[in-house]
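Shown here: the complex without one of its protein chains, the others still in place.
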Amino acid sequence: MAETKTATKKGPATRDDMSGDPLNGVAPETALRLMRNMLLFRRFEEKAEEGYAIGKIGGFCHLHIGQEAVAAGSIGVLRADDYVISAYREHTQALAKGISPKAIMAELYGRADGCSGGRGGSMHLFDASKGFMGGNGIVGGQIPTATGFAFAIKYKKGDQVSLCFLGDAAINQGAFHESLNLAAVWKLPVIYAVENNGYGMGTAFRRVSAREVKDRGDGYGIPCHRVNGQDVIETYTFFSKLVETVRAGGGPQYVDVRTYRFKGHSMSDPVSGTYRSKEEVDKRVEQDDPIRMLRERLFEAGVMDQEALEAMDNEVRAEVNEAAEFADASPVPDPANLYQHAYATINEHGRLFVDGREDAPRARDEES
Amino acid sequence: MAETKTATKKGPATRDDMSGDPLNGVAPETALRLMRNMLLFRRFEEKAEEGYAIGKIGGFCHLHIGQEAVAAGSIGVLRADDYVISAYREHTQALAKGISPKAIMAELYGRADGCSGGRGGSMHLFDASKGFMGGNGIVGGQIPTATGFAFAIKYKKGDQVSLCFLGDAAINQGAFHESLNLAAVWKLPVIYAVENNGYGMGTAFRRVSAREVKDRGDGYGIPCHRVNGQDVIETYTFFSKLVETVRAGGGPQYVDVRTYRFKGHSMSDPVSGTYRSKEEVDKRVEQDDPIRMLRERLFEAGVMDQEALEAMDNEVRAEVNEAAEFADASPVPDPANLYQHAYATINEHGRLFVDGREDAPRARDEES
Amino acid sequence: MAEITYREALNQALREEMVRDDAVFLMGEEVAEYDGAYKVSRGLLKEFGNRRIVDSPISELGFAGLGVGAAMVGLRPVIEFMTFNFSYLALDQVINTAAKWLYMSNGQINVPIVFRGPNGSALQLSAQHSQSCETYYVHAPGVKVVTPATPADAKGLLKAAIRDNDPVAVMEGELLYNMKGEVPDDDDFIVPIGKADVKREGEDVSIITHGKSVHVALQAATKLEKEGVQVEVVDLRSIRPLDMQTVLASVRKTNRAVYLEEGWAFAGVGAQIASMIQEEAFDDLDAPVLRISQADVPMPYAKNLENFARPTVDRVVKACNRVLYRNGNGR
Partner (left out) sequence: MAEITYREALNQALREEMVRDDAVFLMGEEVAEYDGAYKVSRGLLKEFGNRRIVDSPISELGFAGLGVGAAMVGLRPVIEFMTFNFSYLALDQVINTAAKWLYMSNGQINVPIVFRGPNGSALQLSAQHSQSCETYYVHAPGVKVVTPATPADAKGLLKAAIRDNDPVAVMEGELLYNMKGEVPDDDDFIVPIGKADVKREGEDVSIITHGKSVHVALQAATKLEKEGVQVEVVDLRSIRPLDMQTVLASVRKTNRAVYLEEGWAFAGVGAQIASMIQEEAFDDLDAPVLRISQADVPMPYAKNLENFARPTVDRVVKACNRVLYRNGNGR
C-alpha cells in the first residue's frame, strides 16, 4: 500500500473521550467496516484512473482519492432510506450508499449494466432504490434538490435525512444561499456537508472568499460545524450524532468538512504544479491520508494487524478487478432505446420529439 | 399636511452627540434641504397616485411614501458622479439623484420627454448623466450591476461610490449572495442599502428568514450596519460617514435601513388588510413619519417654523403640479422609433430584427 | 357545466387535484396568505393549511429546485412563478435538473412537477415583465409545455399537468384570468396534453396559434369572414408534445397558414411550426407560412408603443390576405 512507507508517522487523530481508546468508542466491527470501505474507495478510484488511461472511460472523471473518509464516515451512518445527492466527484459516495462497484464501473465504461444505463457516466451516478439520487455536474445544482428531498421528508412526516455534498467552491453559488435560507425557515431535515478540500479546480478557496468555509454558513440561523474529514473515526462519530439530531427534528445543519484532494481536479489536471506546489501535496498526502490514520488507530487498538489489513486489501482489489471485468463484458447501450426515458412515456398524444429522424418515436395518434 | 395632526407627538429621533442639538450637528441649510427633498418626494408620490387613479399612469407603480428619508438621507450625501441603482420603487431615489420631477412624471405618463423616453415607465427610470442607472424590476437583479459599477470604479482608480438599494425581500435571492461575496473578495466601493420595510409584497420578512436583515449580511466579511431610516438626520449623518469610509478605500458595506411603507405594495394592493393590520399601519404612520420627525427637529432647533414649512410645501406642490402639467403636455413617443436603441446601431451588416414587419430596419447591405 | 373565469378554473383544478392526492402541494411567492398575486389560489390556504399551500421567499432558483427535489421523491409540486419572466433565474434547475434527471438516471427518477404562472404581456408592464417565455421551456427535451387559452382548457390542462409524470410548464396569461367560459364540473375532466384544438373551422386559411393569441386569431377570423374569407383557427394548446396531425390536417385543407404568437419571432414557436409545416406539407402549400409576432424589441412601456409592438388583429388579417394573395377589404 502507498501509505506503508509512512507507517511510523503519527497522524493528528483525535481522542475525544480521553479514555485512551484509539477508536474513540466506535465499535471495532464498525471501524473495520470503515476501513474496508475506504480501501474499496481507494482501489476503485485507482482502477477508474487506470480505466481512463486506457480509454475505457471517457468524458470528465473526478477522483475522490484522499477524501475517502468523508464518504465513509458520513454516509456510513445513514439508513438505506435516507437520501444522498452530490456533485460530480461522487464515485465513492455512490459506493458508500450501497451501489455495487460493478454497476458503477460499468457506468464509467458507458455500458448498459451501469447504474445509469450508460447514459450518465462518471458525473451522473444513480440508484434511487438505494437513496443515491445523483451526481449533478452543475456546481451547486444539487443543493436545492437536496433541500427538496428534506421538504418531502417533512411533508410526509418521515424521519429520514437528506445529506447533500458540495464542494467548497459551490458555496459561492446563489443556489447555496437560497437553499440554506429555505431550509432554515422551514426547519428541514437536511445536512449540507461541504467537502472543503481547499480548491475549486485551480482556485484556492481563500482567493474567492473573504471568510472561511465554516463562517460562510453564518447568516442563515443554521448550526455550523467543522470536522476533520481525514479522520474517519472523528467524522463517523460526528455524523452519528448529527444525523440523530436531524432525525429527531433538529433541523438543517451546515458542516465544514476539512479534507484534501490527493489527485488533480479531473483527469486532465496534473496533481500539482500550477495552483498548488508539489511540496504542499506531498506533505498533505503524507500527513493526512485517511487510510493510514485509521490503520494506525486499528493497529493501536489491536483490532487489526498488518496481515489482516493486507488480506482485506487483497479482497478489495479482487472486488474492484471483478468490477472492471464486469464492466468490460457489459454490452454498450442499445441505440434503439435512445429516446427512452427522455419522458416518462415516449408515446404520447402529440409529438414529443421533433428532430425529424425516422427512428424518433411518433405521436400515439399519428401511428394509427 | 397629513402629518400636522400629530405635531405634538415625540418621535424616536436620536441625539447622537448629546449636545442637545436637535439637528445633531447637521448644518441648518442641509436640514432644510433634506426637508424640501422629502416634501418633494411625498408630494410627487401623491401626484403619481393621483395620475394612476385617473389613468394617466399605467402598468405597475410602487410608491415610496413613508420611506422618503432613506432616499434623502443617503443619496443626499453623494456626489453627482457617484452611481445609484435600485429596484422598481425608485421615483424618489431618481429625484434625489437629480432627475427633474418633470422628466420623471413624463416617464410615468409614458411620454417622449420622460427620462427614459417613455419606454421604461415607473420601474425603469434612468439618467446616466446624473449617475442614476435605473430601476430593475427583477427582484435582486440590480445587485450584481451595482457591484459592477464598483468594480469599474476601482479598475479606473476612481473615488466614486456605488450605492445599491434593495428591498428586504431581495436578500433571499442568489444574486445578493454572489454579489456580496464578489464585493468582499475584491474590496469594491459599494454600499448595499437594504430598505427594510418589513415586507416583500404581502410577505413579512420574518416569515421568510430565520434571522434578521442585519444578520443576513454575516458570512461575507463585510461590515454590517443598522440605521433608522425614518429619521433623516440619523440617516444622513450615518451615510455621510459611511460614504467617506468607502471613498477612502474602506470597501463594501451592508446596511439594514429600517423603514416602513405607508402605502400598499403597488397600486393594486390595499394599504392594509391581508398581511398587515390597519392598527399596525396607523401606528407606524403616526410614529414614524419621516417628515414629521424632521419637522419637530427643525422647529425645536428654531431653523424653521410652521409658516416657513407651509411655504416650502406650497412651493413643492407647485413644482409637482408643474411636473404633471409638463408630463401631460409632452407628446407620446413616436412609433417610428420603435426599433431605435434595441441595439447601439440598428442598421448593421445582417438583419438584427426578424419579425417580418415592413417597418423593421433592414440590414445595411440589404438596402443597397 | 358552469360559466366560470379562467382564474376560477385554475383554482378548481388545484383544489380538486389537492383533494384527490395528498402529494400535491402549491408553493410560490404570495400563494398562501395573499391568495396569490393574481388570486389564483384564493381560499386554498384556508382549506389545505400551510403544509400544502406554501409561501416562499423570493428565491426562484431555490424554490423551483426544491420543488424538483421533492418531485423526485414522491411529491407532486405545483410551483407558481409570479410570472414566467422571473423564472429565467430558475432556468438551470428546469433544464439541467428537472428535464434531465429521468434520462440521466436511465428511467429511475421521475420528476412530476408543474411550473405555472402568467406568461406574456399584460398592460404596460414594460420590457422585463412582458415576456413570452415558451422558447426557453420548449427548446430542451424533457419538459412539456401547455398554454391554455380558455377556462375549460385551463382547468383541463392544469389537471392533466398535475397528474402527468413529467415536468410540465403551464403558461397562463394575466389578461386571461378574468375571461369567462363554460367549464365541465366533472372532477375528472382532463384536457389531454398533446391535443390541439380547432377553435374555429374554415376552408381558406389556417391561423395556427397558442395561448392568449387564440383570441386575437378568432377576432381576425371574424373580421375576415365579413370579407368572405373562412379562417380556421388551430389552437395548439400544447407546444411540447405537439399535435402535428391536427396542424397538418388543417394546412392540407386550407393550403395556407399563418402562425400567430405573442412573443418574439427569433427561434420562437412559430419558427418551429412553420418549418415543420413546410417540411411535412411542402406540396400542399400554396403560399409560404407567415409568422406574426411581437415586434423584435423589448416591450416598451408607453401605451402607444406597446400597442404598436403587439401582434394585432390587423396584422394577422394582413398576413392572411398575403397568403391568400388578396389585397384585403374586398379590394
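A, B and C label the chains in the order they appear, each numbered from 1.
As a working rule, a residue touches a chain if its C-beta (ideal position, glycine included) is under 8 Å from a C-beta of that chain, and two chains touch if they have at least 3 such contacts.
It should be emphasised that the depicted structure is a prediction, and the values quoted were computed from it without experimental measurement.
Peer 1: Kindly state which of the options A:Gly66, A:Gly120, A:Gly148 or A:Gly229 is in contact with the chain not pictured.
Peer 2: Selected residue, touching the omitted chain: A:Gly120.
Peer 1: Can you tell me which of B:Gly51, B:Pro101, B:Gly141 or B:Gly217 touches the chain that was removed from the display?
Peer 2: Final answer for the missing-chain contact: B:Gly141.
Peer 1: Tell me where the left-out chain touches chain C, residue by residue.
Peer 2: Residues of chain C in touch with the missing chain: 61, 85, 88-89, 91-92, 95-96, 99-100, 103-104, 126-128, 131, 134-136, 138-142, 240, 264-272, 274-275, 278-280, 282, 285, 287-291, 296-298, 300.
Peer 1: In the complete complex, the non-displayed chain touches which residues of chain A?
Peer 2: Touching the chain left out of view, chain A contributes residues 58-60, 110-111, 116, 118-121, 123-124, 136-141, 169-170, 172-174, 200-203, 207-209, 274-275, 332-333, 335, 338-339, 342, 352-357, 360.
Peer 1: Could you pull out which residues of chain B are in touch with the chain that's been left out?
Peer 2: Per the touch rule, chain B residues meeting the hidden chain are 83, 85, 114, 116-120, 124, 126-129, 133-134, 136-138, 141, 143-149, 151-153, 155-156, 174-175, 177-179, 181-182, 185, 340-345, 348-354, 356, 363-366.
The working rule: only the chains that are shown with their structure count from here on.
Peer 1: Which one of the chains is farthest from chain B, going by Cα centres?
Peer 2: A
Peer 1: Per the centroid of Cα atoms for each chain, what is the distance between chain A and chain C, given in Å?
Peer 2: The mean C-alpha positions of chain A and chain C differ by 40 Å.
Peer 1: I'd like to verify one number: the distance from the centre of chain A to the centre of chain B, where each centre is the average of its C-alpha atoms, in whole angstrom.
Peer 2: That gives a centre separation of 47 Å.
Peer 1: Could you check chain B for residues that touch two or more other chains and list them?
Peer 2: Expected reply: 172-174, 207-209.
Peer 1: For chain C, what residues touch not just one other chain but two or more?
Peer 2: Each of 56-57, 59, 61-62 in chain C touches at least two other chains.
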